[in-house]
Structures are given as C-alpha cells and as structure tokens.
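One structure, pasted below without further comment.
A single protein chain has been omitted from the complex, and every remaining protein chain is retained in its original position.
Lettered A and B in written order, each chain numbered from 1.
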C-alpha cells in the first residue's frame, strides 16, 4: 500500500487497517533486531503547535528506528514564524521544501487538511485540536487486535470524558469499519459522547449503549478503554458546561475493585497520559494493557512512515 | 574554496559567490539523488537565541542531507546557561568543544563576530539582531542568478520596510559585488533605507533611486524584492518613529494589480515569512519566486556547510 496524507481515522478501510496491523508486527521484529536502514536518506519534520511529548517522541523514535532522521520544533506556536504572523499554509510550503514528510500537531480542527492541501510532501495528522488523532486510533485498534486476536464481535466500553476526548471519537470511526459487537459509552451525563459520533455509529450499524454504571459494564466487556478529563482546551463556557466535581467523577475511575469485576480475558486500555482515573495499583494486573498500547504506537508509526516513504521496500 | 567563519554579507567576493552558486546547483542534484554522506562524522550545533524556525530547519535539513547530524536549542535565551548569567563567549567555547560547526542566531548586532573571536570551530551567522543575515543574502543572490541567469545589469526593486529589514541590507552588500544596474528603494518615507547602506552603494558605484511609487517601479524592474514590516525588535522610541498606518502601508503591498504591471520575465521575491504584503492570490503566478527562493536556502546552506566541513571532497 502506498499511503498519501494521513488526516482522519475514517480514511482507513478495514483492509487498510488489517494490512497496517501486519506491517506493525513486522516493525516490532525490526525493532527487536536493532532497527533498519530503510529510510536512511529521508527527513521527517515534526511540527508541534501544541505540547505532546509522547506523540512527538514516538514519531521521532519511529523515524530513527527505520534509519531516517528528524528535524522539528517542540512548540511551533511560540518559537516559529507564527509569532511573526505567518499562515500555517506558508509554513508548510516552506518546510515541505526541506523534508520528506511532515508530522503536524495543531490546536485547530481542520488544520491537517489545510496543510495537506498545499504541502509538497505528505502530512501526518498527529492531532488537530478537538478534531482527530488518526494514528492514535490505528494504534488503538492494533492493540485491541493484538491483545485479543480479533476486533469483530467484541464488546468495548469507552469510559470517562467522552465529550472532549479526541481519541474515543477517532476510535469509534475505526471500530465502525469492523463488525464490532457493542460499544458501551460510560460517562457522567455531562460528559456524554457528542451526537455526531452517535449518528455515525447508527449510520454504520454499530450498536452502542450509553451508561453511567461502570461497575456493571466492566463485568461484561472485552475491552475497557478509559480516558482522562480533557479540559486543557476549554474556554470559559466549556468549563462550566463540562464541570464535574471529584465526587461526580469518582464512580468512573478504574481501581482494583473495578478490575476484579472484569473478565479474566478482558483488557484495560488508556491513551495516556493519565491523571488518577486508573489507579497505579492496577498497573501490575496482566489485564492492564496501556503501557503495551503506548509501545505499540512506535510500531504503528513505523508502519505508517514506511508506507509513506518507502512503499516499495520489502 | 575553504570557508572560515561566515559573519557578514560583504565578506563574499564576486568570485566566492559565483563559486557558491555552482556548489548550490550541485547540492540541488545531491538532494534529488537522495542525499549524500559527505559529513557523516560531523556535528552541527544550532544555537538560536531568537526564534526562527525557517532558518533553523533549513540549516538542520542541509546538515542532514549531507549525512551529518545536529544538536541544538530552539530558544537559547530561555533554556540555556544564559539564564544562569553565562556570557556568549563562554557558551561558544564550551559548545565548540563538542561539535564541528556552530550556527548562531542572536538578538544582538555583532554577536557572531564576538563568537568567532573565541570559537574553536567555525561560526555561521544565522542573523545577529538588526545586523546581518549573510546566508540569506547568498540565497537571495543565488535565486536572482538562478531565475534570470545573471545579476549584472539587472534592475532590482526592494520594497517595504527598508529601515528595519535585515535582509535588504545584507542583499545590498552583495549586489554591490556585481555590476548591478539600478536598485530601486521603494518605501514609505518613514521606512527608508538607512544612510549607511546608501553610502555603501554610492561608494561602490551602485546606482540607486528612492521612490514611493510601487506601481511605476513594478513595471520597470527585473526583480521585485518585497519585505514585511519588521517591528518585533522595536523599543518604544522605534515604535513611534517607524509607525505607519495600514492606509499608509497599503500602496506598498503586492497584489494582482501590481503583478499585472510587471514584465513577463520579471520575478517577485520575499525572504518570508510574509504577513499580507504579498496577497496569496499572487502565489500561483509563475513570476512568484518566493517559495523557490525559500527552497534555495537549503541548497545554499548545504554548499556553505560542505565548504566549511569538507572543503576537499569532490
């Protein structure tokens, strides 16, 4: 497969994702064998207008593990020509003249698409504000498939801040490409999944159930996907609308008592970083898959970079 | 040619520049062939005391395209030993012990020269405050030569903020090394080119004309070099002295009506970033050379790095 820009979760069809899963498995082997030299002459630019050490470093490590190299900026907003009033489009046109691929993290929804429209090289969306985070979604579906061996027919709970969480939105788009069982949307009423995603699920014949009872849902599902309260992009109005007290949030935290209710063959995922919505006491449980999930980000991003920059290589 | 420190535009003689143009052409071939391995064991430090994503990333890409590697800091002022009170000289002496060449961007005029005086390795001035930006001047003259095929006898207009723009100053120094035709200095009266440059041009027998009529000048010249209002280094007094209202600035903007007056074989250049002084409607015109100009920065910086770090290599 030859990949073009990576902009949104739903651009990947089931066959694309399955192919990427296989590629990511191969990349795991590459890492274990000490890396490869496939992208030796290639340069990736990481342009981060928002902080995201985890995502940035996993992309950069992915590029280096394949023999490529990296230039970039940690905080494009503060340090770049942006402070001199340059448009994103101009920045992309110029940087795109220096490198072979651009990984873009931006705080405005739709910015990746705007960038792709003018870029001389491929754009990978590494998160565009409240919009999408497609490579996170690929690593999430890859992790589900890796931990359980399949995605069809699974029962998956998404829990926490479903209103503002970008990852659960992107994940829903991809799960809808499979014959997924039931999606349980578990949240405080104020933090419910937005209607656009629910309509998307309905339109694609995905069964979903909304719930406020994590204890009950935990005992049923194959995957319990937890998320943190994501208030860093809120304006004044959002802050009030989504305000949940610690007492109201507590029943949606995962601790050992929740884990005890889970099936033995179920798994807990989390896009990380976490605050306290999964207690550290859970970490040693074999069902805690979130650190394996984070590491899968490396393999999936290697697979995507290879698909973009060296599609013909074996 | 074996290059020593790159400190100011006027250090390059005509023969040096013509040699660099040939080298930059060769570097274009290197990039198109997928890079080279000439600087495999070399390390460049990029020390940026001022933000400049464009310049920094083009230097870093240049180093990587030649097989070298890069360490650096995006904002030396905030993150470095500067905050502990260290002098630039001490910083240079120490970092110069770790690397093979230092690219320095600083906010004080004369800092590159101060650095070169103590550095154990070559310094490349990537802009020293209101002072010089010699590699920008080389890429500008390279672009003129590349677009038109020569520099001698050309008629070149520089437009916009000639009072504070560092690039037009550095460019004048280099054009004076050629048998340039006429330089048109087009600006609002408050933003006129400073006397030192005008005296330099006179002293070197370069004919220049000051004008406030962009429409008239646009129809005459081979190159129309536009610049942005550069107020980010102003103190209170400068702010008042150079204050130009949007109404006063507007006649110096380049839009389609200005471009229509230009000759068919003329070109528009801009060091970028731009604000609104060239409208985006102009971008698709073949005479718009500014994105090609930006990309030329990569080739010119590769040529300079090779001349410093691997002068003997074929």
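The rule we apply is simple: contacts are C-beta pairs under 8 Å (C-beta built on N, C-alpha and C of every residue); 3 or more make two chains touch, one makes a residue touch a chain.
Since we're looking at a predicted model, the values are computed, not measured.
Engineer: Which of these touches the unseen chain: A:2, A:203, A:236 or A:275?
Structural biologist: Of the candidates A:2, A:203, A:236 or A:275, A:275 is in touch with the missing chain.
Engineer: Among the options B:99, B:154 or B:171, which residue touches the chain absent from this view?
Structural biologist: Answering carefully, the residue with contact to the hidden chain is B:99.
Engineer: In the whole complex, what residues of chain B lie against the chain that is missing from view?
Structural biologist: Against the left-out chain, chain B lists 41, 43, 45, 69, 71-76, 78-81, 83-87, 89-91, 93-95, 97-99.
Engineer: Just the residue numbers, please: which parts of chain A touch the chain that's not shown?
Structural biologist: Residues touching the hidden chain, for chain A, are 34-35, 51-54, 57-58, 60-61, 64-65, 69-70, 74-75, 228, 232, 272-275, 280, 291, 294-295, 298.
One rule holds for everything that comes next: only the chains that are shown with their structure count from here on.
Engineer: So how far apart, in whole Å, are chain A and chain B when each is placed at the average of its C-alpha atoms?
Structural biologist: A distance of 40 Å separates the two centres.
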